[in-house]
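Here the complex is missing a single protein chain, while all its other protein chains stay put.
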Amino acid sequence: MNFKKQFMEGLLTKNPVTVQLLGMCSTLAITTSLFNGIGMGLAVTIILTCSNVLISALRKVIPNQIRIAAYITIIAGFVTVVDLLLKAYIPALSESLGVFIPLIVVNCIVLGRAEAFASKNGVLASAVDGICQGIGYTVALVIVCVIRELLGSGTFGGGLLGEGGAGIRIIPEQFPAMQIVMPVGGFLVLGFVLAGSQALMKRMNNKSKKKEGAK
Amino acid sequence: MEAILGILIAALLSQNFILVKFYGICPFMGVSKKIDTALGMGVAVTFVMALASAACWAVDVFMLQPLNLGYMQTVSFILVIASLVQVVEMFLKKFVPALYKALGVFLPLITTNCAVLGVVLVNAQNGYHVADAWQFLLSVVNGAAGGLGFTLAIVLFASVRERVDKAEPPECFKGFPIALITAGLLALAFMGFSGLKIF
Partner (left out) sequence: MKQNESIVMYVLRLAGTLFLITAVVAALLACVNAVTAPVIEELNAAKTQEAISAVLPGGFDTEITDFADETGIVSKVYQGANGYAVEVGPGGFDNTITMMVGVDNEGKVLGISIVSHTETAGLGAVAAAGTPKGIAFRDQFVGMGAENDILVEKDGGKVDAITGATITSRAICVGVNAALDCVAGLG
């Protein structure tokens, strides 16, 4: 398996959010501060990697007819473990993400990768796939977070930096459009981020075509 | 009565499951290209959400709580939902084949609709999971109302989207980006309801 290729796929060409359009609920709901984005991204990456490894290891044992139920049980198990650990050791994050932590169970990225990749590939490749897709998801989340936080609250690094976790103020308090932090902004910002990624990929395609043409 | 009306208004308008709370975005984006399929999905989801609320209430109140197994909530709820969706699918196939045909493709998708698991977890959080007939009713009403809110949002969205699809957006906005922006504008409209509350 080509690690570099998998990495590029996860990050850009097959990014779970911008290309596969998976896991939209969490992408929209919790991307209001940098802290949330990074926390959610890491939680999903860990769960995705663990479930990918276990499902890949068990792929020959689990009968085909009950595979979805089996996958979902395994995923729900890992999600609960992460949920309990967060509650006990990082309570601030667990509070801030709320019900969206248990909802990782139905985050289509995890089940989607189990079905599309882990059930057909070896343990090592599945682990790499989990990490790469997780990183791609985290990067997409962080981009949306940074834009929404900057435009909506006028700060950077909310929950992590600044006095009392208020973030570093970049735009003076009276200017930011708080609607961007509200649901409306979630849809709009994600729409523009998707458009940006489509434009970027098109440009890359054109370039590689030109290269081939030059040869 | 007032409590039920309050739940209905919140779930349909001011706290709409999709446009305000962000549950169930995947089917919202995925199955909203045509009004009739959107309506079918909405009805199926409403049905499953009401059933799931009832079933999970029972599982939580009569099994998990007495045994002190609160940490098994997520696992058992998702299993209940998954098997419920299977049962509904088999039931419809056998007894209401016309409806099964109309909904067929969407039924299995409902398991991974986070609106269903979401409403059940919210019910548990709201303290509806108490052995009391009234609380049971509130759970089921909240489930059904959440489903109706989902239906309202997805049907409205589909009817706008049918038109938007015929328009010519800039190249890089084609497909999902423009759909998301449409949804954003719809959410903006729903923000107008945000102060609405009946107690």
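We call the chains A and B, going by the order they appear; numbering starts again at 1 in every chain.
As a convention for this text, contacts are C-beta pairs under 8 Å (C-beta built on N, C-alpha and C of every residue); 3 or more make two chains touch, one makes a residue touch a chain.
These figures come from a predicted structure and were not determined experimentally.
S.K.: Among A:Ile66, A:Leu124 or A:Leu200, which residue is in contact with the omitted chain in the full complex?
M.R.: Of the candidates A:Ile66, A:Leu124 or A:Leu200, A:Ile66 is in touch with the missing chain.
S.K.: Check each of A:Ala76, A:Ala118 or A:Leu188 against the chain that is not shown and name the one that touches it.
M.R.: In the complete complex, the chain left out is touched by residue A:Ala76.
S.K.: Looking at B:Gln65, B:Gln86, B:Gln135 or B:Ser194, which residue reaches the missing chain?
M.R.: The single option touching the absent chain is B:Ser194.
S.K.: So that we can see where the missing chain sits, which residues of chain B does it touch?
M.R.: Residues touching the hidden chain, for chain B, are 21, 71-72, 75, 79, 122, 125-126, 194-195, 197.
S.K.: Touching the hidden chain in the full complex, which residues of chain A are there? Just list them.
M.R.: 32-33, 36, 58, 61-63, 65-66, 69-70, 73-74, 76-77, 80-81, 84-85, 87-89, 91, 95-96, 98-99, 149, 152-153, 155, 158-159, 163-166, 178, 181-182
We take it that only the chains that are shown with their structure count from here on.
S.K.: Using the touch definition from the top, list the residues of chain B that touch chain A in their complex.
M.R.: Residues 19-26, 29-30, 71-75, 78-79, 82-83, 111-114, 116-118, 121-122, 125, 170-181, 183-185, 187-188, 190-191 of chain B touch chain A in their complex.
S.K.: Which chain A residues qualify as touching chain B in the complex?
M.R.: 21-25, 28-29, 68-69, 72-73, 76-77, 79-80, 83-84, 99, 102-103, 105-108, 111, 179, 182-188, 190-192, 194-196, 198-199, 202
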